[in-house]
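Only a portion of the chains appears, each positioned as in the full assembly.
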């Protein structure tokens, strides 16, 4: 979805072919912009490990039609720094860094590849680590490299939400260090899987009351992320997803 | 409860009549201060959609007697701005805006109508949107208008916690924009329902160990909120609750 928007060179036909199927079989691809270096060969339809949901893959997109879209998946622009006396209150570097992660989780939940990719530099690395039974972290596969690869992975390797489905990647208890044009953020994350109940064809039963659906925590861990301030914007240069549990990928 | 405190014109008798009953039947009301404009006619006993719990409605209040009350439901006052050299460290506008939401969730969890209403301007609007099966948001009912209506709804339409019950509306990953005396905040929310286990009449069984009760996530979505800085305090002027799932109200 949206692969042909925003300057992607890949033809629509090819893009469609590259999307992972609902049977989660392996896919391969090539592209002048997503080089074989930037996404490891053999990369394939993946479940969501903090950003890859364990379901069949991308098909129709999940744009919620209609009224008010939750804001937050736009590309964050750094507001000009001004003193607190100006019309714009000065946003601290810590807040700006924290908001990058706030954009990240929304882009992941909304499968917005363009917004997600824009948060990363062209040579950024993204690596998932999973805890084994013995407690140590081990890398899962090889790192993604660069914003375009992140965009591609978000659009093609992240499982789409089923009808009525959604997710919330939530972060908390941030530790943020800013040193000039470099920053580091460590955060806890919990991923919740949302499944709205479907309205029965003959309406809700007598006595039905309140929110209808389930909210289930399914993944947890830490994000450990390095950023750089480039051309007035904070960008992610290294993003580590430290998952508390094993991650099983088909064919891996 | 507390309807006759804080200057409410409504007589206690009338107030009592207007509270929604445990069978969650429709109630109507009129009041010189809560005009028919500010709460839509036909508004009735509601479940908690981010702030209305799916249970029978207000009866005795839920004041936790005794020792240390969690602070946070008082009316927030804006501290005088000073530099970081002063005895009060300067709290950024972003933090002040975020704390309004922190007060909001505590007031919702504690069913504190006075504290909740005080966060809103007299012409503020509150609108709940719920996702349908197709993914789009649709408004649920008509908006509440004004702090007094919010107070009234909190006190009368929010389901009371049962004995041993509590809730936590939690927010995360805030995106905050401040532009002079206007601000916007977008946040993810997850609502947890707490049910403390009751101590058996003959004491806990041998081997019982640890916290006794359940913590269950039941609702999720986004808050999307506009604020204005008025007389030294940030107040909510538009509050949108974007619920991830359908919301079923009796008689709706």
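Letters A and B name the chains as they come in the text, with residue numbers starting at 1 for each one.
In this section, contacts are C-beta pairs under 8 Å (C-beta built on N, C-alpha and C of every residue); 3 or more make two chains touch, one makes a residue touch a chain.
In this text the structure is predicted, and so the values were computed from the model without any measurement.
Student: Wait, 2 copies are placed, so what's the full copy count for the complex?
Tutor: If we count every copy in the full complex rather than just the 2 shown, we get 3.
Methods note: only the chains that are shown with their structure count from here on.
Student: Over in the complex, which subunit A residues touch subunit B? Could you list them?
Tutor: It comes out as residues 62-68, 70-72, 79, 84, 87-92, 95, 99, 101-103, 105-106, 163-164, 166, 168-172, 192, 194, 196-199, 204, 208-213, 215-217.
Student: Under the definition above, what is the set of subunit B residues touching subunit A in their complex?
Tutor: Residue list for subunit B touching subunit A: 24, 47-49, 52-54, 81, 90, 92-94, 129-139, 172-180, 184, 186, 188, 190, 217-220, 222, 224, 240, 242-250.
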